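To start, the structure under review is shown below, and the notes come after it.
Only one protein chain is missing from this complex, and each of the others stays in its spot.
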Amino acid sequence: MAEFFEQTLQPHFNFWIYVILMMIGLWALIAKNNLIKKLIGMSIFQTAIILFYVSLGVKEDATIPILDPYGQAEHAAADAEGAETEGEKKRDSYIGKKSPDPDTMANPLPHVLMLTAIVVGVATLGVALSITQMIFKEFGSLEEDEILEIVKGGGVDD
Amino acid sequence: MIFAFDIIILVFLVIAAIISLSVKDLLSASMIFGIYGFLICLLWAEMGAVDVAFTEAAVGAGISAVLMVATVFNTKRKSSD
Amino acid sequence: MTFDHFSIGVGLALFVFMLPAMWRMSVGPTALDRIVAVNVIGTKTAVLLVVIGVVFHRVEMFVDFALAYALLNFTGSLAAARFLHKTKSSSEIFEEEGGAES
Amino acid sequence: MIITIISAILILLGVVFFFGAALGIVRFPDFYSRTHAAGKGDTLSSFLVILGFAVYQLKDFHSFSHDWPILLVILKLLAVSLFIFMTSPVSTHALMDAGWEDKVKPEIGEGKPNHLNDDSEKF
Amino acid sequence: MRLSSIFAIIAVVITGGILLYGVSDFPSFGDPKSPANAAVPGSESVSQYFITKSYKDTKVPNLVTSVLADYRGYDTMFETVVIFAAGMAIFAILGSVGGESQPRVQEEESSFVDGDHSRIIVGTTCRLLVPVIQVFALYVIGHGHYSPGGGFQGGVILAASFIIIALSSDLDAALRRLSEVNYLRLACVGILIYAGFGVLCQVLESNFLDYGVLQPILLTDGPEMARSHSMLGVEIGVAFTVTAIMFAIYANLSSRGTLRDGL
Partner (left out) sequence: MQNRDTKPSPARPAHQIFVFGLLFVTWTILSGFFDPFHLTLGVISCGLVTIISADLLFEYRDTPILFRFRQAGRLIAYLFWLLWQVVLANYHILKLAMGSKDRVQPQFVRCKTSLKSDFEKYLLANSITLTPGTVTTKIMGDTFYIHAIDDVSAAGLEGEMERRIAHIFSTARKSSTSGES
């Protein structure tokens, strides 16, 4: 059990859940009858993909990708030199004599790609919802099979 | 990355997704989809993606649930499945 | 045991206390019960963000979006309350099967 | 050390109140009582937990001229709980009112008054 | 069970099976040496470059902001254009067809129980909170360099403040503060600010969105600070567009494009 946990579950758990969420979203997109349920499925699908990207950029024991303005290590280094005034030390401590170690900081690139995707996702969700409203106005229903029947039966009744 | 939080949030995420897809009341479904947004914001924060988490916090708490509720208000609340 | 472990334990406790809300969310007899559960989880989220910040030793970064959560959390319940004010009651919608909807 | 102990006590108190709220959500009989547990248990307990973590920030505080950013962080943490205190009663009230408008049946204790029902014809 | 549901389950299981099979070959979660995080032997990793060099190049401690607005500025500009286009699509879909007034809303007005509670409790809280939310949103926009935040987040929060006004009283109260003409203008101005920074760099005989050459105009000490300040300007442009479009989406969706008597 412990071995299974360490060998299989821990290294790939995020990726498993991303596949499961993707399956849930895809199933909702195909099988659900209601249009708003389909849109919820679409959003779940979208977050699954974002989850995949962000999981790729995670590093173990890494900190967030913002340089620390009041970092302890840099403070210690600046104290050792002792040449700077208090104010300068605070503002410039992250300028650092050395560049940060890449292994101790999360990968910023997936975050950048996904940050815009979320806002764009909301905008596209808005477009989809407006189309839904128009479909309701045209057919008086949000159920897929009823809409299909109306379309097959020769267009709109009213 | 905090591994204990990671597993719990991911499990909750799947539960919230399934609940929000199985509820027949579309108002409840859109509010539960809000929960999904809360949990996913926690997930980003815990994985160290602060900017993504901030975006998700603003979008999930302020905008997306309200947009869905507005659409349900203008269409129909009851769903067949 | 350091304070970090203690914080992680507090966070786990908060997640465990989310479970009743999740349960209420799935079985809740009315839509209102579900919305109340949503509200409960929303408040816990703001606290959990602070907990995560403490574990990361970077509270000054995480407190920003805990603030955003605290400020925007009630938007959803406000919208739902207005929705229920302006439409017919849920019992009417869900009991007349095949009747006039919306 | 003493700061850590104080903050731990505050946080544990908050967790206990969270537990009460969670219990209330499961056990109370109808929607209105559950809203009580949800709305109230969460405000005070989140305040206590956040206050605990704010107190814990003080452990790095040695001199004002060097460590003043910590004070700002503490103020922001207190602002978080202040906003929770402002918004939580509003959503509680809005949901309670919406529940009444939505004709959710309240469960009234035996022999207890229901003045809202008596007066609602007058509205 | 409907036919489409069986088909869906088959399709989903096949897709999921293939993806799960692929997962076993992934690098393990949280590995600092995985190909996405570190260099493949024999080549240079772009993310390592961002982490080690971006502070020296731009003087911005938040690496995400510096990558978002500087190194990948072209990408972000067109993401903003996508948001703008989404707003225009909503005007096209809802505005052209839905022009007539809805009789249904008048019925609802009468069923609204006349009491003071909504005005007193919800109205007063929103009245007190909205200026705080707006200052917070502007803080988020302005401090994207030093803490998480930036144009997208601040814009969304600013739009949420207007949505809260609309929810606490009605849509008219929000439209009086940010009217239809004004949000359309604001959205265009946002894009123009962003593109303007790019064109300005071209005027100064450099590449599009190469902020370093703006140093003589912005009067900063060194091209790094010029890049930092230009990023702030670009973020403000993004924030304008996002605010306007997000509020426009809410206003149109809640009132079926009529901008009257919404949710």
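Note that the chains are named A, B, C, D and E in the order they appear, and that numbering of residues resets to 1 at the start of each chain.
The working rule: a residue touches a chain if its C-beta (ideal position, glycine included) is under 8 Å from a C-beta of that chain, and two chains touch if they have at least 3 such contacts.
The structure displayed is predicted, hence computed values, not measured ones.
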*With respect to the chain omitted from the figure, which of D:10, D:37 or D:54 is a touching residue?*
D:37
*Determine which one of E:91, E:139 or E:208 touches the chain that has been left out.*
E:139
*Touching the left-out chain: which of E:19, E:38, E:81 or E:173?*
E:173
*Which chain D residues would touch the chain omitted from the figure, given the whole complex?*
16-17, 19-21, 23-24, 27-30, 32-33, 35-37, 39-41, 43-45, 69, 72, 75-76, 79, 85, 89-90, 92-93, 96-97, 100, 106-110, 112-117, 119, 123
*Which positions on chain E touch the chain that was left off?*
115-121, 123-125, 127-128, 130-132, 134-136, 138-139, 142-143, 146, 168-170, 172-173, 176-177
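Basically, only the chains that are shown with their structure count from here on.
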*Contacts common to chain A and chain D (chain labels)*: C, E
*Taking CA centroids for every chain, report which one is farthest away from chain B.*
D
_Going by the touch criterion at the top, tell me which pair is linked by more C-beta contacts: A-E or D-E._
A-E
*Farthest chain from chain A, comparing Cα centres?*
D
_Between chain E and chain B, distance of the C-alpha-averaged centres to the nearest whole Å_ = 18
*How many Å are there between the centre of chain B and the centre of chain C, using C-alpha atoms for each centre?*
10
*Note the residues in chain A that touch 2 or more other chains, in rising order.*
10, 13-14, 20, 55, 57-60, 62-66, 70, 110-111, 115, 119, 122, 126, 129, 133
*If you look at chain C, which of its residues touch at least two other chains?*
31, 35, 37, 56, 60-61, 64-65, 67-68, 71-73, 75, 78-80, 82-87, 90
*asked:* Taking the touch rule as given, give the residues of chain D at its contact with chain C in the complex, in rising order.
replied: 4, 8, 11, 15, 18-19, 21-23, 25-26, 31, 34-35, 38-39, 42-43, 46, 49-50, 53, 56-57, 69, 72-73, 76-77, 79-81, 83-84, 87-88, 90-92, 94-95, 97-99, 101-104
_Considering only the defined contacts, which chain B positions touch chain E in the complex?_
1, 50-51, 53-55, 58-59, 61-63, 66-67, 69-71, 73-74
*So in the complex, which bits of chain C are touching chain B?*
8, 11-12, 15, 18, 22, 25-26, 31, 34-35, 37-38, 41-42, 45, 48-49, 52, 55-56, 61-62, 64-65, 68-69, 72-73, 75-76, 79-80, 83-84, 86-87, 90, 93-94, 101-102
